[in-house]
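Below is a structure I'd like to ask you about.
The complex appears here without one of its protein chains, the remainder shown in place.
Here the chain labels run A and B in written order, and each chain numbers its own residues starting at 1.
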Amino acid sequence: MREFLDMSGYAAYVWPSVGLTLAVLLANVYWARRLVRSAQAEARRRLASGAQS
Amino acid sequence: MSWAWFHRFASPPYFYSLTLRLAPWLGWPAGLLIVGGLYGGLVLAPPDYQQSDAFRIVYVHAPAAWVSLMSYSLMAFAAAVGLIWRMKVAHAVAAACAPVGASITAVCLVTGMLWGQPMWGTYWAWDPRLVFELVLLFFFLGYMGLRSAIDDVSRADRASAVLAVVGVVNVPIVHFSVTWWNSLHQAPSVMRMQEAAMPASMLVPLLMSFLGFTLYFYAVMLVRARAEVLRRDRGGSWVRDVLAARGKAA
Partner (left out) sequence: MTMTPRRRRLYWVLGILAGVALAGTLALQAFRSNVTFFFDPTQVSAGAVKSGQRFRLGGMVEKGSLVRQAGQLEVRFAVTDFKSTVKVRYTGVLPDLFREGAGVVAHGRLNTDGEFIADEVLAKHDEKYMPPEVARSLKKGEPRSGN
């Protein structure tokens, strides 16, 4: 296990690469969902104000 | 040939419900393929005879490089369709490609630097491949910057679409930079005419990673495109129906 984590001395390059990639992939999912929620909220406000006028 | 399918895509309610149905069918396999590809690449695959374990960065770097080019091409194509056919849905797709593509392009550049330092002996060199990939990132950022500078959505769509189309010229330059010019960067190992330059034990996880990243991109892009379609069509009666039915589909 220690050998695996060490990556024959390249741990300082391999693990940050993998970690950064996964972090960006997950962040994109979060950002995309947040964008949908905000677009829906905005559309709902629009409908509400449109219904009153 | 019937163009009915094309006109159906152009209909915001149809596209909205399509993305709602399609995204999970792309996203979950993408997650499994990426996890499987990384497990295969980081754990099961043998080390390289020259680069030892440092070569394993290829399992995140090469798929990111592929997605950076694919996402820009798709963005430019969607932008061109949006310009020519005045199609809101196409503009929505183009706008949805940019942030995902830009972030993956940045991943490609940073993982490349983390690979270059131990193997080449430098994080960065003004090598044609590296420079044109950086230009690709700037086109993505320029596209996003231009969009955010224009308040009116349909004007932003048209102006930024021209920039997206102009920048597509850079895509083949990035791909062929290593064959056209002397370069520090090696030639492609998988995206080439001949058989891939590695044995199956290394190749299979890499292909899983390529497919996983590709499906992932489409899944996230479609989720964003759903929001973009909603922004462009707030008045339609279908929006009311969609929002009312929203309870279960977030």
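Going forward, a contact is a pair of C-beta atoms (placed from the backbone, for glycine too) under 8 Å apart; a residue touches a chain by one contact, two chains touch by 3 or more.
Please read these numbers as outputs of a predicted model, since none were measured by experiment.
> Out of all the chains shown, which come into contact with the hidden one?
The undisplayed chain, in the complete complex, is in contact with B.
> Kindly state which of the options B:Ala23, B:Leu38, B:Met70 or B:Leu83 is in contact with the chain not pictured.
B:Leu83
> Determine which one of B:Pro13, B:Gly36 or B:Pro118 touches the chain that has been left out.
Answer from the full complex: B:Pro118 touches the omitted chain.
> Considering the entire assembly, which residues of subunit B contact the chain that has been omitted?
Spelled out for subunit B, the touching residues are 46-51, 54-55, 58, 80, 83-86, 118-122, 125-128, 162, 165-166, 168-170, 173, 181-184, 186-189, 197-199, 201-202.
Keep in mind that, in the parts below, only the chains that are shown with their structure count from here on.
> Taking each chain's centre as the mean of its CA atoms, how far is subunit A from subunit B in angstrom?
That gives a centre separation of 15 Å.
> Could you please specify the touching residues of subunit B with respect to subunit A in the complex?
Residues 27, 34, 38, 42-43, 47, 52-54, 56-57, 59-61, 64, 99-100, 103-104, 106-107, 110-111, 114-115, 117-118, 216, 220, 223-224, 226-228, 230-231, 234-235, 239-240, 243, 246, 250.
> State the interface residues of subunit A toward subunit B in the complex, per the touch definition above.
4, 7-10, 13-14, 16-18, 20-21, 24-25, 27-29, 31-33, 35-40, 42-44, 46-47, 50
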